[in-house]
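All protein chains of the complex are present and in place, except for one that has been dropped.
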Amino acid sequence: MATPAPRPRIRLDKKEAKKGDLVEVKALVAHIMESGQRKDKDGNVIPRKIINKFTCEVNGQLVFAADLEPAVSANPYLQFKFKAEETGKVVLTWIDDDGTKIVGEDTITVS
Amino acid sequence: AVAVLSLGGVGPAFAKNDSDELIKAFTGGKAPVKGKIKLDLPDIAENGNTVPLAFTVESPMTEASHVTDVLIVAEGNPRGGLATFHFSPRSGVAEAATRIRLAETQNVIAIAKMNDGSLFTDTRQVKVTIGGCGG
Partner (left out) sequence: GGSIRAFAQQRVTQADLLAFEPVGNVTLVHVTDIHAQLMPVYFREPTVNLGVGEAKGVPPHVTGKALLDAYKVPAGSPLAYALADVDFEALAKSYGRVGGLDRVATVIEAIRAARGDRVVLLDGGDTWQNSYTSLATKGQDMVDVMALLKPDAMTAHWEFTLGEERVKEIVDKLGFPFLCQNVRESEFQDEVFKASTMIERGGVKIAVIGQALPYTPIANPRWMIPNWTFGIREKELQAEVDKARAAGAGLVVLLSHNGFDVDRKLASRVKGIDVVLTAHTHDALPAPVKVGNTLLIASGSHGKFVSRLDLDVRDGAVRDYRYRLIPVLSDVITPHAGVAATIAQHRAPHEKMLGEVVGKTATTLYRRGNFNGTFDDVICDALLAERDAEIALSPGFRWGPTLLPGQNITREDVYNATAMTYPAAYRMSMTGGRLKEILEDVADNIFNPDPYLQQGGDMVRVGGLSYTIDVSKPIGGRIGDLALVRTGKPLAADKDYTVAGWASVNEGTEGPAIWDVVFDHLKKTPTVAPTGASTVKLSGA
């Protein structure tokens, strides 16, 4: 990509949680999600370019993942929850067809 | 009042919709049971390019009993695949939401796979309309 990797928007419904609480994550990243099914005006197929994988790790532990297909909307949006176990980093990763990784981070404090 | 439909992502159909094959690969040919998973989609898509989709699966999400994967397919798009979600007991709850492209009025199907291999399903129809003449 010619342009720098877009900064994802991430929102946790709480910054502090008790152990065992559910934490809701909303995440969105700017991405065209080109389906590979469209043609340009000369009739040539526009090559597919999508985010095909998303993961969320909390302190290195995978808590949620998704494989995305071309029919997921542009600027893919994901909303999910995880169980708060300990204080730490929440790392979200979006993987593009070309291997590029977009990484976003937040933290959760667990008492 | 009349809109000419143009969906950015899911243009002309190149191939036959492959949702049956995707379901078969996910279930190993075993028939899922209606229930436990609930799909939430609007009755009418306000924009076929970005239709909100959410689901929840009833499960204690313990080591002994939890949801491992959820497959979502669309029957009326050029291709059936939408997304597959992966859960573990660390997820705490098996629910997620995303936004999808729907080329026309069609059924969306969700199938949840449990750690014991049992399968549950739900279907929702979404109407995709050309455009309105607002009163």
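Each chain gets a letter, A and B, in the order it is written, and its residues are counted from 1.
As a working rule, a contact is a pair of C-beta atoms (placed from the backbone, for glycine too) under 8 Å apart; a residue touches a chain by one contact, two chains touch by 3 or more.
Every value quoted in this text rests on a predicted model; they were computed, and no experiment measured them.
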- Task: Kindly state which of the options B:43, B:63 or B:116 is in contact with the chain not pictured.
- Result: B:43
- Kindly note down the residues of chain B that lie in touch with the hidden chain. 1-4, 42-44, 46-47, 50, 52, 105, 127, 129-135
- Touching the unshown chain, chain A contributes residues 9, 11, 26, 28, 77
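Going forward, only the chains that are shown with their structure count from here on.
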- Message: Roughly how far is chain A from chain B, centre to centre by C-alpha average, rounded to an integer in Å?
- Response: 18
- Item | Residues on chain B engaged by chain A in the complex (per definition of touch) | 8-12, 14, 49-51, 54, 61, 74, 77-79, 81-93, 95-102
- Note which residues of chain A are touching chain B in the complex, please. 22, 33-35, 37-39, 58, 61-74, 76-83, 85
